[in-house]
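Omission of a single protein chain aside, the complex is shown with its protein chains in their original locations.
The block that comes next holds chain A.
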């Protein structure tokens, strides 16, 4: 599982949900409204499918979704907590 938890994998997942976004460099995905609530839900659904981890409502805050790296960090933390 941990082998799958890479930034490239996360970016690939994000591009499936919403293309034409600079996920490698953008750190204000939510603050600049690049991602809306609907996108966030799709991302959560994909994270659930790909990494087999549930994102609880309390973790759905802008800081956790503002960049691909932040999302990856959140997923790693959730995987650790569930393990």
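Convention: contacts are C-beta pairs under 8 Å (C-beta built on N, C-alpha and C of every residue); 3 or more make two chains touch, one makes a residue touch a chain; residues count from 1.
By definition in this document, contacts and distances are computed from a predicted model.
Colleague: Name the chain not shown, per its UniProt record: "Tetratricopeptide repeat protein", "Exopolysaccharide Pel transporter PelG", "GT4 family glycosyltransferase PelF" or "MBOAT family protein"?
Modeller: Missing chain, per its UniProt entry: "MBOAT family protein".
Colleague: Considering the complete complex, identify which of A:6, A:28 or A:45 is in touch with the unshown chain.
Modeller: Selected residue, touching the omitted chain: A:45.
Colleague: Touch as defined at the start, partner being the missing chain; which of A:11, A:55 or A:74 qualifies?
Modeller: Here the residue in touch with the unshown chain is A:55.
Colleague: Name, in rising order, the residues on chain A that touch the hidden chain in the full complex.
Modeller: These residues of chain A touch the chain that is not shown: 33, 36-38, 40-42, 44-45, 48, 54-58, 60-61.
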